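Excluded from the complex is one protein chain; the other protein chains are retained at their positions.
Going in written order, the chains are labelled A, B, C, D and E, and every chain counts its residues from 1.
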Amino acid sequence: MSDLVTFGETMLRLSPAGNERIETASEFEVRAAGAESNVAIAAERLGTPSTWLSKLPDNPLGRRVAGELERYGIDADPVWTQEGRQGTYYLEQAGKPRGTNVVYDRANAAVTTAESEEFDLEALRNAEVFFTSGITPALSSTLAETTATLLETASQSGTTTAFDLNYRNKLWSPAEARETLTALFDSIDVLVVAARDARHVLDLEGDAEELAATLGTEYGFETVVLTRGSAGALAWHGGEYHEHDAYETETVDPIGTGDAFTGAFLARRIDGDDVSRALEYAAATAALKRTIPGDIAVITPDEVESVIDEQTSDISR
Amino acid sequence: MSDLVTFGETMLRLSPAGNERIETASEFEVRAAGAESNVAIAAERLGTPSTWLSKLPDNPLGRRVAGELERYGIDADPVWTQEGRQGTYYLEQAGKPRGTNVVYDRANAAVTTAESEEFDLEALRNAEVFFTSGITPALSSTLAETTATLLETASQSGTTTAFDLNYRNKLWSPAEARETLTALFDSIDVLVVAARDARHVLDLEGDAEELAATLGTEYGFETVVLTRGSAGALAWHGGEYHEHDAYETETVDPIGTGDAFTGAFLARRIDGDDVSRALEYAAATAALKRTIPGDIAVITPDEVESVIDEQTSDISR
Amino acid sequence: MSDLVTFGETMLRLSPAGNERIETASEFEVRAAGAESNVAIAAERLGTPSTWLSKLPDNPLGRRVAGELERYGIDADPVWTQEGRQGTYYLEQAGKPRGTNVVYDRANAAVTTAESEEFDLEALRNAEVFFTSGITPALSSTLAETTATLLETASQSGTTTAFDLNYRNKLWSPAEARETLTALFDSIDVLVVAARDARHVLDLEGDAEELAATLGTEYGFETVVLTRGSAGALAWHGGEYHEHDAYETETVDPIGTGDAFTGAFLARRIDGDDVSRALEYAAATAALKRTIPGDIAVITPDEVESVIDEQTSDISR
Amino acid sequence: MSDLVTFGETMLRLSPAGNERIETASEFEVRAAGAESNVAIAAERLGTPSTWLSKLPDNPLGRRVAGELERYGIDADPVWTQEGRQGTYYLEQAGKPRGTNVVYDRANAAVTTAESEEFDLEALRNAEVFFTSGITPALSSTLAETTATLLETASQSGTTTAFDLNYRNKLWSPAEARETLTALFDSIDVLVVAARDARHVLDLEGDAEELAATLGTEYGFETVVLTRGSAGALAWHGGEYHEHDAYETETVDPIGTGDAFTGAFLARRIDGDDVSRALEYAAATAALKRTIPGDIAVITPDEVESVIDEQTSDISR
Amino acid sequence: MSDLVTFGETMLRLSPAGNERIETASEFEVRAAGAESNVAIAAERLGTPSTWLSKLPDNPLGRRVAGELERYGIDADPVWTQEGRQGTYYLEQAGKPRGTNVVYDRANAAVTTAESEEFDLEALRNAEVFFTSGITPALSSTLAETTATLLETASQSGTTTAFDLNYRNKLWSPAEARETLTALFDSIDVLVVAARDARHVLDLEGDAEELAATLGTEYGFETVVLTRGSAGALAWHGGEYHEHDAYETETVDPIGTGDAFTGAFLARRIDGDDVSRALEYAAATAALKRTIPGDIAVITPDEVESVIDEQTSDISR
Partner (left out) sequence: MSDLVTFGETMLRLSPAGNERIETASEFEVRAAGAESNVAIAAERLGTPSTWLSKLPDNPLGRRVAGELERYGIDADPVWTQEGRQGTYYLEQAGKPRGTNVVYDRANAAVTTAESEEFDLEALRNAEVFFTSGITPALSSTLAETTATLLETASQSGTTTAFDLNYRNKLWSPAEARETLTALFDSIDVLVVAARDARHVLDLEGDAEELAATLGTEYGFETVVLTRGSAGALAWHGGEYHEHDAYETETVDPIGTGDAFTGAFLARRIDGDDVSRALEYAAATAALKRTIPGDIAVITPDEVESVIDEQTSDISR
């Protein structure tokens, strides 16, 4: 029985090696990539048994996604279907001024038809935490409804619900996002949100502390975690603030940093850590993630603790 | 001004190296692949200026397709659009008993919305030959209509129209194909069809000569080319039969063999060869194609002539 | 709860691409490879929940092995240890007259210290079948003892015990193998053995039927499956014979063929098939395995059934 | 009909991946690379129809060069010959203090025998701009003569002539270069020159403005563009100065930066931009080029405009 | 002090992976390749200390060639020069009817200027055997003269001289070859020649035995070895005939087969074997070579002996 259950889309990520352009590439690297499976894996790697729920096409592409996720230790427990396709995205990594670019090809993915009745809701009810993100309801109206139902189901069973706002401007507008997402807030206990999105999507103002407190009090969240990239993270929890700096890191692949942060935060909270300690693990896991190619935080608890203890040397031999 | 104009979908073909499985691959090779662009390239390589018409998404994937096609010498002249996606297919090559397998992911490709008004019909009217295949009308009802219009337009301008039946059982049933395709036959001068499809899709009976003659007389084609895989090809032309064996070949990639055959046949016919001689070139080009990775016949006239003259040795140095 | 539990060593397999030589290779492909995990995976892929027991070093190499195995769906449930190393083998594939060659580097692997107390014996007792092979007791005297204990434990709990003789002449002599292995036969219900090993290691004589019957009656096996490479397999079961030809196959990687055969045989027997039908699935799975790079039968039930139904065409599109 | 016609050598560029040494590499990446084709492609990508003239061996290597260039949209219209070889260069990329190193193997390339009569001079006469660089006349005395003739022919037909001084110290000495190149200046309207070369090759003194003005007035150029690497570029045009900073960029491959700059400058001038605006596009295109592996600026107008508008974020999704 | 000294050109061999075409390849594999270094390495691998003499450009390409050769155990002792280039050839492997094709780019290689005074003739005089092939004098008139001088020098010092006729029709005509090569025959003790070349180049007639005897008696060779591809080899030695079949082999790369044969033959003769036994080693080494990618016979004495003893199984583990 998993302590953490997550729900969302995982895509195939297709990307040229190094800084090659999609337009001229003759090979793509293939990886599984999705915010909610990233969160589950980060938590599992830190010792929290985790399950990822989704819906996948019953073909080699869907099996590839589930297989890769299980490799990292989680239970991938998707609904398998003959309808719908495997969502993909094409990723081109580049430095400034070109910048990293993403071409989404995720319309009509099998997951966009996922309804709450298709899932084993007992797993959800028995979990300690249920997590999904703002990407999921953005993908289809069916998914918006399913997201709402799953959050309510979890909430009503005493399962803590956690949510990363995860605004994607290639999926919807700030106004659309705000309308859909704020309607879910009632069923959410723990909100993770980028300060930028709190302002841009939720239309809030003020400094980080004000944003967190406004969210916490206005929507009645138990915990609000505000992420600010290299400026570190701030948590509001029962009226108190906890803060932690971002660790210095040599970035190889920034995608998935936020998910690693959130997965680690939830794992440590499930394990009984207070918010401060959980933030510290989250920051260290996020820093490690940035050194690893792909979306996924393939880390160990020892590595995270070494970052916290500042024990990493340049070469260990 | 191109002598041959073709129209159809070209996909991105994504395939693991060697005999790896899609389910476990960590890299995909990327190539442009489509029956009608394959035909245009085979003809261009044999000296016939050729243009491929289509509709592509105006993004790195669409540009990748057009760019790769231009590399082989043809003019890729697609309509560029902000709507619709780039069609893809995943290819897994394998020997028996696994067999080569294809996972199509081509629904809602940009090309499925292509209407005849979007194209420069002058190019079509001035070409010597216009070619498309039975895949195109199978892709959407819009495309079925566009295919009909383009064939009629060409036909009415004195452009010879050529058509490869190209039945794909992952796209439609034999009955659906028969209904749509036979309605086009009035506007078609040259039909290329696999003997297997003549029987299975068009519901004809008899030996190869009977199939060809029945098609020729019943539907009023100028030329019918019946392909029979390793058993060679048979053409019916004005009541006469011409035949040519398949050349022996060590197959590295069988995909696109029929397109190479058709492209070479049309190129030689445009150049003034009689049907017999054109069949010979077609068979030699098809044999060469099978030694080349990818869908495309990257050949030279000299190489084709060497095959015909049986001058190839094992090593030339 | 898994229906099949297997126990044995899984190595990292390091091999140059294609036919390159180890002596000059600049890259090795890396895969997990072990007879008993191969068997578990073949069974899991055909629908039998399976668990692989072993002992691995708690380092990135050990985690790589367990992670890759879980990707194929089984539960990898090794004991993790700070002692001992990850066993490896270097594989060089080549045609005749060079031949494929293996350099073992498996001495002092962590698994060689595995004792029966370290494992969850309940899993074994609750399984329908417990499987290991003649490689395991060859690896250390500790393992020989552990193998005996696990077989006895399973046997005494009513779990069917299955064993592949799997003689490796780089590990021990025929005489050593015979002495150790025949001492285990009492606790074994189902024996899989190559006809060649029945003669060479067990010192038996006669044709296939005689070998199988002699083994069955002399040692009291419930079932004896005699494998004869391309000559197919013969099973002796309760005094009756069942036979199945090998399917024709284009071999890309022969390693693991026998394990795929055995895994499929056990899966079908667990699912209730009679010996004849199980042999048919086993032969089809083995034929598919040979088309797949690596030790592991990454197959689906549909593919196996297509082989049996002879429905595979050259290209499916 | 192309608006821009360029003339020069394009080589095969062979380079080890990453920072490997040529001396120990087991694979070379292969790309087409030549200053004048680079300029044509940069211009074509920004919307100016462009043709590259040259002479190539009629073999797979020559075809590879022309094919790759056409992939980027230009018309590659080389003279094909049975004589002469395909020029190559070996490139080893490295950071300090090793530094990037080039081994030229371009002697006796087919292009070194190219005479003006071999080309379609109508294309030149009808173009808006004809471009070549100081590399071309350095390659052979025949090419020096051909360069002079083509520049004169263009000049006399009212085609604007543009020239990048492009001094290469592995090809000739400053004194040799000065003598040959200054003799061409009469036929040149637009000169692009590195400040370093203005001093070292043309033996001029003074600050950037003085260099540009001296060149402009002494040799009667219509426009002089002085490039100064990361210090930006300065143009003298009809007695006025225009300047633009270099954009910040994370360099992946510096080769071809100057060519991207010049191609963009010419494209925007052809399109009607004033010198200031053209300099801005040139600087942005050059900055993008440095993020792209290979010699060639595989960019889009949108990307260039984003750089100018400073709209690039780190990740766009 | 080496027992075998060889002299000739070694090129960089650049080839696309698998069956890709040079015209579209994005990577080339790089290997050192030359008949005379191939012969030296085959001999060294079988226990005969061997040295290869040549002339190489003192740049990373020349060092790459020498370094790779030393990796296989021989002493590469080239003259290093600032003049001339590194010869290369582009190799495209393909099955029928395309066939393997070679594009030479070896004109003006540094070795074409090698004069006998540049070499340490003591090494030649002290060797047991000196070997070169008909490729060497075909490369330049200087090399033709140097070849003659080195053969005479060796001959006069009592060093056995061996020569493989090695006709290459991309280098010269049969008549040119005949004139140059027969003039060298006086200084040659052991001639290796393909039956095809004996007929086509030397204008001889008759069956294999007649060809060998005619050569032996007419030109006074001590030994004549006639190779006939898959039909095996025949040696004429002091009026007697020795013959050996070719061993069955799965060919991965046929290039260098003849050189492996000759190197093994010479190694065994130097070691004291009679002609029959040496032919047997030569045939076995040649068969092994064909299973190995690249020009070079990376084999061991044990492997050769296993072939002779027919002890190779499909998999050894």
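The definition used in the following text is that contacts are C-beta pairs under 8 Å (C-beta built on N, C-alpha and C of every residue); 3 or more make two chains touch, one makes a residue touch a chain.
Worth saying up front: this structure is predicted, and the values here are computed from it rather than measured.
Peer 1: Where does the absent chain make contact, in terms of the chains shown?
Peer 2: Across the whole assembly, the hidden chain touches A, C, D, E.
Peer 1: For the full complex, which residue in C:F28, C:F185, C:Y219 or C:Y241 touches the chain that was left out?
Peer 2: C:F28
Peer 1: Can you work out which residue in D:Y104, D:F185 or D:Y241 touches the chain that's missing from view?
Peer 2: Only one of D:Y104, D:F185 or D:Y241 touches the chain omitted from view, namely D:Y104.
Peer 1: In the complete complex, the non-displayed chain touches which residues of chain D?
Peer 2: Where chain D meets the chain not shown: residues 18-21, 23-24, 89, 94-102, 104, 168-170, 254-255.
Peer 1: For chain A, enumerate the residues touching the unshown chain of the complex.
Peer 2: On the chain A side, contact with the omitted chain comes from 71, 247-250, 252, 284, 287-288, 291-293, 298, 303, 306-307, 312-317.
Peer 1: Provide the residue numbers of chain C that touch the chain removed from this figure.
Peer 2: Answer for chain C: residues 14, 21-31, 59-61, 63-64, 67, 85-86, 88, 90, 92, 101, 103, 105, 107-108 touch the chain left out.
Going forward, only the chains that are shown with their structure count from here on.
Peer 1: If you check the contacts of chain C and chain E, which chains show up for both?
Peer 2: For chain C paired with chain E, the chains in contact with each are B, in label order.
Peer 1: With residue numbering as the guide, point to the option in D-E, B-E or A-B that repeats C-E in over half of the contact pairs.
Peer 2: B-E
Peer 1: Would you mind checking which chain's C-alpha centre is most distant from the centre of chain A?
Peer 2: Of all the other chains, the one whose centre lies farthest from chain A is E.
Peer 1: Averaged over CA atoms, how far is the centre of chain B from the centre of chain C? Could you give it in whole Å?
Peer 2: Comparing mean C-alpha positions, chain C is 46 Å from chain B.
Peer 1: Give, as an integer number of Å, the spacing between the C-alpha centres of chain C and chain A.
Peer 2: One centre to the other, that is 39 Å.
Peer 1: Find every residue in chain B that makes contact with two or more other chains and list them.
Peer 2: 21, 23-24, 67, 71, 101
Peer 1: Can you name every pair of chains that touch?
Peer 2: Result for touching pairs of chains: A-B, A-C, A-D, B-C, B-D, B-E, C-E, D-E.
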